[in-house]
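Every protein chain of the complex appears in place save one, which is left out.
Let's look at subunit A:
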Amino acid sequence: MKLKHSLKTAYTGLEQNRARSFLTILGIVIGVAAIILVMSLGQGAQALILDQVKGMGTRTIIVGGGREPKGPSDAGQIFNDSLKKRDLDFLERRENTPSVKFVMPLIFGAAGASYQSDTYNLTIFGASPLMEKIFDMPFKTGGMFTEEDIRARAKYVIIGNKVKTQLFGADDAIGQVIKMKGYNFRVIGVLTEQGQSAFNFDEAAIIPYTTAQDYVLGIKYFNRFVIEAQSDELVNSASDEVALTLRESHNITDPAKDDFFVITQVSLANSLSSITSVLTIFLAAVAAISLIVGGIGIMNIMLVSVTERTKEIGLRKALGATYKDILTQFLLEAVMLTGMGGLVGILLGAFLSWAISAGITQFTSIAWTFSFPVSAALLGLGVSGAIGLIFGLYPARTAARKSPIDALRYE
């Protein structure tokens, strides 16, 4: 029997039970739709993360004190004091780090800021003027402090948009004085609202790092060095140079005993995207379970259908259908069912993830982009076809094995 006729026969078989065929494939539709949804949202999340990491510049290298924080038990590492002024001097020496363009020390902590009777708890960043460039800070009014202000331990502050609104309302903040840890700081800049992004300075105050160390936070170390390589190609060599220089400065010979860690944006992006990949795969696997459940449903209905159509099978055999003809007919029916389920599921999943993407963009300030996971769609179609084959095989064999006499006699 030719494939064309087999297809038509199988299709006719399904069409005669349209309502039942539809209900049967619902499990597959939902399973495939769920997989597409998870994969699409996973891709979107990954794109978002990579976008934000790239927003900080792919040439950026971050150095922190202590071990690289890998879990909750490493929370204490944030107070590690291994990065000192001496390290900064070492790193800034051109002969030590030829691939490095500049090094910015960064410290952070929490403090209350008050203006007149209002107090607001904010995050303090102690930084250098390079901060503006590295984080691409958008000034609403005013501007950044200078290298001179660093040396002079100037009590200047740049505040985020939310801090400004909380303390000053609609009034102009530039030139006003706010009080932090008993010291008066003059506001020299206000940032525009940033909303959801990787680096959110809306609730922050940025002051010279020298001022932060000596007056506000009272510490002698740095939390981070933010380093920029000369070029994208030199990121890896810059990160090696930084590590070697710090080991020299700390008298460390065994890299396993490093009391600092170096992260490049590339490695950060990689580890973040591997986390989202694992999550996506995990969720897709959960969704795939519903495909198996759907497959069992298909097998169940196919068995019912084979029993119902025993007489038809007997007739076809009496008229000359071979084992293979009957097997093919019922297998094709199963594959057609699941294939259609897969197709509908892909469309449904794509529509849902598009709707969710549109919703995220509409109702939040996250720049979410909808992406249709082509590979997941092909996978979904392939898997649903395979499920038809696997779960259709047993009913199809049952059908093909029927003896024409018994089948014709069946009432």
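Descriptive notes on the structure:
Keep this in mind: contacts are C-beta pairs under 8 Å (C-beta built on N, C-alpha and C of every residue); 3 or more make two chains touch, one makes a residue touch a chain; residues count from 1.
Rule of thumb we're sticking to: contacts and distances are computed from a predicted model.
Only one chain is not pictured, and the protein name UniProt records for it, out of "Carbon-monoxide dehydrogenase small subunit", "ABC transporter domain-containing protein", "Cytochrome b" or "tRNA modification GTPase MnmE", is "ABC transporter domain-containing protein".
Between the chain not shown and the residues A:H5, A:R151, A:R186 or A:K220, the one that touches is A:H5. Listed residues A:Y183, A:F282 or A:Y323: the one in touch with the omitted chain is A:Y323.
Note that of A:K101, A:R153, A:K311 or A:R397, the residue touching the chain absent from this view is A:K311. Residues 1-2, 5, 9, 12, 16, 311-312, 314-325, 403-405, 408 are the ones on subunit A that touch the missing chain.
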